[in-house]
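With one protein chain held back, the other chains of the complex are shown just where they sit.
Per-chain residue numbering starts at 1, and chain names A and B are given in the order in which the chains are listed.
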Amino acid sequence: MYLKHIVESQQFTLPILKELFDRADQMNKVLARGGTRDYDRKIMSTLFYQPSTRTRFSFESAMLRLGGNVLSTEQADAFSSEIKGEMLEDTIRIIGNYCDVIVLRHHEEGGAKRAAAVSSVPIINAGDGAGGQHPTQALLEMYTIYDECKTLNGLSVAFIGQLDDGRTVRSLAYLLSKFERVKLYFIAPDEMQIKPDILDHLEENGIAYQLSSSMEDIVNKVDVVYQTRISEERSAGTDIDPSIYYLDTNVLQKMKYNSIIMHPMPKSIEISSAVDSDPRAAYFRQSANGICVRMALLSMIFEKD
Amino acid sequence: MYLKHIVESQQFTLPILKELFDRADQMNKVLARGGTRDYDRKIMSTLFYQPSTRTRFSFESAMLRLGGNVLSTEQADAFSSEIKGEMLEDTIRIIGNYCDVIVLRHHEEGGAKRAAAVSSVPIINAGDGAGGQHPTQALLEMYTIYDECKTLNGLSVAFIGQLDDGRTVRSLAYLLSKFERVKLYFIAPDEMQIKPDILDHLEENGIAYQLSSSMEDIVNKVDVVYQTRISEERSAGTDIDPSIYYLDTNVLQKMKYNSIIMHPMPKSIEISSAVDSDPRAAYFRQSANGICVRMALLSMIFEKD
Partner (left out) sequence: MYLKHIVESQQFTLPILKELFDRADQMNKVLARGGTRDYDRKIMSTLFYQPSTRTRFSFESAMLRLGGNVLSTEQADAFSSEIKGEMLEDTIRIIGNYCDVIVLRHHEEGGAKRAAAVSSVPIINAGDGAGGQHPTQALLEMYTIYDECKTLNGLSVAFIGQLDDGRTVRSLAYLLSKFERVKLYFIAPDEMQIKPDILDHLEENGIAYQLSSSMEDIVNKVDVVYQTRISEERSAGTDIDPSIYYLDTNVLQKMKYNSIIMHPMPKSIEISSAVDSDPRAAYFRQSANGICVRMALLSMIFEKD
């Protein structure tokens, strides 16, 4: 199955997800052998308009493990010393002559779509604006649930924290709605609850969900706790007490023995460092899964038939 | 034929240009096969004192397509956290120990010459100051004319815009003067006309030229229209109306059907985006030619006999 651009989570149907996860499993075996040289003629550009070392390194490592090569910038705005604000479209047309795939991090929502519309080479969206998408992040998180829980059907997942503008939470909830007998919990201060568009989508797809402002009676029955950060800017000067959403060893004790904890990273005080050593803490494994999932995506892009 | 340093356009004689263009043609065939691994033991440093993602990526892509490796910085000024302003000469002596060729972008005119004077490895000038040189840019533009028009003799070329400080225009006019029956047109506001030193050089070489402040009666008879930007800083508060130099579909209609439009890029409003889809718009192909021309130059540098 062949992919061209990877712009948004919505383009991933169940058959594509299945193939992706099968390939990611294969890529883990390739990684155990130290990678492959199969794509040593391929060049990937990481064109980042904002620095994000983790995301960039994850893509570049995946490309290097496939044997490929990388052109890299974290200051794509400095594309030229002469003109500020060259059209993104022109930049993409030019960079496309230098490489076989462009990984784009753009500061504007819709940037990846604009790029894909004119690009001669595949575009991978590595984040476009706060309200935009970061589909490969959602995919590696889906794969992590699949890899840890060995299924994606029948799972119950609790999202905790600042959910209204959580790009990863929104994308993951969207993708989870494709599976059967899923139940989602959204645990957040009322002011930061998940937005109605996601809930509408869940209802349309017959997905059960529940809203709550407390972890009570929820963390003890879910398979996945997806923790996110409540920003100080949002909580300061309000009645919100972020600490009641923190995940510490007390919360751990209530969780199911075979459940997992995820986090989009980087994490801060919302997860106590004492939690790190618990086998249920899956967030470092989640981050590691970025490599095999991105290798799988790149291999699907390079495979033209 | 062996090249050591590439410092200025003047060092390119007709025989070297001929070999360069033959090799660039070959490199296009190599690119169609996905590149070569012939130079997989070679390391190129891109030592940029100013960021320029396009130029840097173009060099790095050329090196990777040859199978080579890259050390890269866009902030060579941060060479050391301890001393600001280490001598360029010392930097070059040290970096020369780490690689096989240095691509240097420096902020001072003459920087590349100073570097070449002390370097143990070849230096390629990738731009040295506003008044300096950027010879590989001029070479890829010459190659584009050759590739598009299938000749370099007997051509008429119109340069439009802010010509007095146009580094690429000056270098290209210089190189074109090596060929036969060339006619050059310089279309610019009087205050921004091409400087007398270039005109003197053209007269010495018997090259016909004409100055004008209007495109009228010129764009309809030339083979190449080379458009450049008129900066707002220069035109604001003067009588100059930059818009009469803009290239839009009206101008296109007057141009010869087999002529081409070039631009050093990045472009802005001086070329209407409606022009992009016309087959005569050669500026994206011009930018793409950076790869094969730089591969050709690197292969001439690495070939010691």
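Just so it is clear, contacts are C-beta pairs under 8 Å (C-beta built on N, C-alpha and C of every residue); 3 or more make two chains touch, one makes a residue touch a chain.
This structure is a prediction, so every number in the text was calculated from the model and none was measured.
Engineer: Which of A:Gln26, A:Ser61 or A:Gln193 touches the chain that is not shown?
Structural biologist: A:Ser61
Engineer: Out of A:Pro15, A:Pro266 or A:Pro279, which residue would touch the omitted chain in the full complex?
Structural biologist: From the options A:Pro15, A:Pro266 or A:Pro279, the contact with the absent chain belongs to A:Pro266.
Engineer: For chain A, which residues touch the unseen chain?
Structural biologist: 34-35, 37, 50-54, 56-58, 60-61, 64-65, 72, 74, 229, 265-268, 273, 284, 287-288, 290-291
Engineer: Could you please point out the chain B residues that touch the chain left off the display?
Structural biologist: Residues 40-43, 45, 47, 69, 71-73, 75-76, 78-83, 86-87, 90-91, 93-95, 97-99 of chain B touch the chain absent from view.
In this section, only the chains that are shown with their structure count from here on.
Engineer: How many angstrom lie between the CA centroids of chain A and chain B, rounded to a whole number?
Structural biologist: So the centre of chain A lies 41 Å away from the centre of chain B.
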